[in-house]
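Take a look at the structure below.
Omission of a single protein chain aside, the complex is shown with its protein chains in their original locations.
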Amino acid sequence: MCIIRLIQFWTCENRETIMEKNNWPPGDLVIWFFILAELLVFGVFFAAYAFTRANNVELFNEYQLHLDRNAALINTVALITSSYFVVRAVAAIRDDNSKGCFHWLLAALFMGVVFLVVKGMEYHHHFSLGINLSTNTFYMFYLSLTFFHFLHVILGMIILLAVALKARSGGYSAAEHTGVETGASYWHMVDLVWMILFPLVYVMR
Amino acid sequence: MKYESQKVAKLYFVAAIGLFVGQILFGLVMGLQYIVGDFLFPEIPFNVARMVHTNLLIVWLLFGFMGAAYYLVPEEAETELFAPWLAKLMFWIFLAAGAATILGYLLVPYATLAELTMNDLLPTMGREFLEQPTITKLGIVVVALAFLFNIGMTILKGRKTVVNLVLLMGLTGLAVFFLFSFYNPVNVVMDKYYWWWVVHLWVEGVWELILGSILAFILIKTTGVDREVIEKWLYIIVAMTLITGIIGTGHHYYWIGTPAFWQWWGSIFSAMEPIPFFMMTVYAFNMVNKRRRNHPNKAAVLWALGTAVMAFLGAGVWGFLHTLAPVNYYTHGTQITAAHGHMAFYGAYVMIVLAMISYSMPMMRGREACNSARAQSMEMWSFWLMTISIIFITLFLTGAGILQVYLQRFSDNPMPFMVVQEKITLFYWLREIAGLVFLLGLVLYIASFFVGKNEPEATVELAK
Partner (left out) sequence: MAQAFTKAMARNIFYVGTLFFFLLFLALTFQTHSTLPDRDNRQAINDTVALGKKVWEQNDCIGCHTLLGEGAYFAPELGNVYKRFGSTDAIKAFIASRPKDGIPGRRSMPQFNLSDEELTAVAEFLKYVSGIKTNNWPPSPQG
């Protein structure tokens, strides 16, 4: 339904006036379309996970213990921190501080790298044990969900990097920084998905 | 029409319509064989009729796509076609190869054809939709390369519009993925896995880029809406198509020996494949509603809107009906699949080619913008006859499929295939009748090219 509303909104005549009046949504409208689409996919994946888990509680509980919860916790902190840095970056550009914006984005990117390294070590551990998508239903979901999210982190970092480079060369200003808000929105979405994924896959018993 | 070389499209469109007639006739033969099992047996067994039916469809759609490209690329690029002579030469080569292949299917047993064309050297024959002799497949590659070269050079020397770029990407993808038809290992699972890289990545991938760009061209021309707006939509629609459609290939990997994780990946992504079709419908109607001018070619606008709606129904809705793995477990390989296939191909690809023909043919035949009111009215009659009969064909096949699934797979005492087929004969009769109405529509469609030739062109007022 959200999508239909969005299409209606997107195609309605006085869209621009409405948006200018409310300054909503932040960033580029079309990125919100994709954020909704992405959340839809993840939502369906999560629902499928919950549904399947309900039918295989013992299997899921058993193999959940094999996951490295500390690593996941580190990653949760890394993503929350990076989201905070991104917020600071947006605040900086609103003050017309391109340099500050660039530096905050670099910091956010660094936390993204931390996430990738920690997650990569987890994957290395699984793969060295010969675990793959066909090992069992739990690992099918665990690997599918986290790997799909992993790729989104990479994509989000590419977007942040592009925004950061443009910020460094003075491409944004307090008056015009849609690009920063767009990248920030996408990155918060990636973060948000992990905030659901972490308790669902690693913690919930 | 702005450029003389666009006229080469006319050849392609005439051939396309001719082969379309052949496709429908063989469809009717097969439909009757479903009811009267020994009809034309053993002269034209079902598998031969089916090869002719499906191969003609593919070939005439390719003719249609190529014709559309030859018409719209020069106009978009604002330059003459790079080599009109090459386009004409390739037309005759492709037509000859196509005709020879179809005659080969009809005149000699398939095994003899395989032997004559030395299939053993590089066996690629005998797989669904890829039944063409290896030599024909090589010919298709040559024609495709020459065609891409011609189109690519034209785009390179002219204006680079989004419509042209998306079309070129679609056509290039078509040629690239066709190469997987040469990979045919003994291992059936590997064979099937990569067979879908041709079939799925064509019809649910790169062909949709072609569909999208042709539709965008027609909408730009007939509505006068700002090109920027239409091109933005085009990008978003083809983006959603590939984002959902590439992983959506997984909906073919449920039961062919591939691992079970595809049931999740395939279900989730293919369930979203209707989204780009839905967007296409919204966008087509939006553009027509926001039109800045009334184009006198009402028939072309009707086809363009029709393709947006029917592609959503056929590919989107009917595809979604059986794409989720738990449903597909029961419906895989039944008349449900056939129902979906018929409406999706008609809605997405037949109609877009007919829309392009409808838009461009009057100008290539010397008209200013469109045909006479009488010709257009007849064409629109044919639109409704063909479209409504394909809806009924789809409904009847869906009915047949639901019964088939129940009797053969779902009930407590599953019945053998042939017993079930006899029980659902009524639906096959109804489908055949709907097929005859379709043929009537097609006859009217062709007749519309010959009526009202001496009457003046329809004007906007008349068209209203």
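In this document, chain identifiers A and B correspond to the written order of the chains, with residue numbering beginning at 1 in each.
Convention: a contact is a pair of C-beta atoms (placed from the backbone, for glycine too) under 8 Å apart; a residue touches a chain by one contact, two chains touch by 3 or more.
Just so you know, these numbers come straight off a predicted model, no measurement behind them.
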{"item": "Sole contact to the chain not displayed, among B:T172, B:N294 or B:T337", "value": "B:T337"}
{"item": "Touch with the omitted chain, as defined above, among B:G250, B:P274 or B:G452", "value": "B:G250"}
{"item": "Sole contact to the chain not displayed, among B:Y3, B:F217 or B:W265", "value": "B:W265"}
{"item": "Options B:N187, B:N289 or B:T459, residue touching the unrepresented chain", "value": "B:N187"}
{"item": "Touching residues on chain A - with respect to the absent chain", "value": "10, 15-16, 19-20, 23, 28-31, 34, 132-134, 147-148, 151, 155, 158, 175-176, 178, 182"}
{"item": "Touching residues on chain B - with respect to the absent chain", "value": "30, 33-34, 36-38, 41-42, 45-48, 50-51, 110-111, 114-115, 119-120, 123, 125-128, 131, 162, 184, 186-190, 192-193, 228, 231-232, 235-236, 238-239, 242-243, 246-247, 249-250, 253-263, 265, 329-330, 332-335, 337-338, 408-410, 414-418, 420-421"}
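Here, only the chains that are shown with their structure count from here on.
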{"item": "Length of the line joining the C-alpha centres of chain A and chain B, rounded to whole Å", "value": "38"}
{"item": "Of all residues in chain A, those that touch chain B in their complex", "value": "3, 7, 11, 30, 33, 37, 40-41, 44-45, 48, 133-134, 140-141, 144"}
{"item": "Complex interface listing, chain B residues touching chain A", "value": "236, 240, 243, 259-261, 264-265, 268-269, 271-272, 275, 279, 282, 286"}
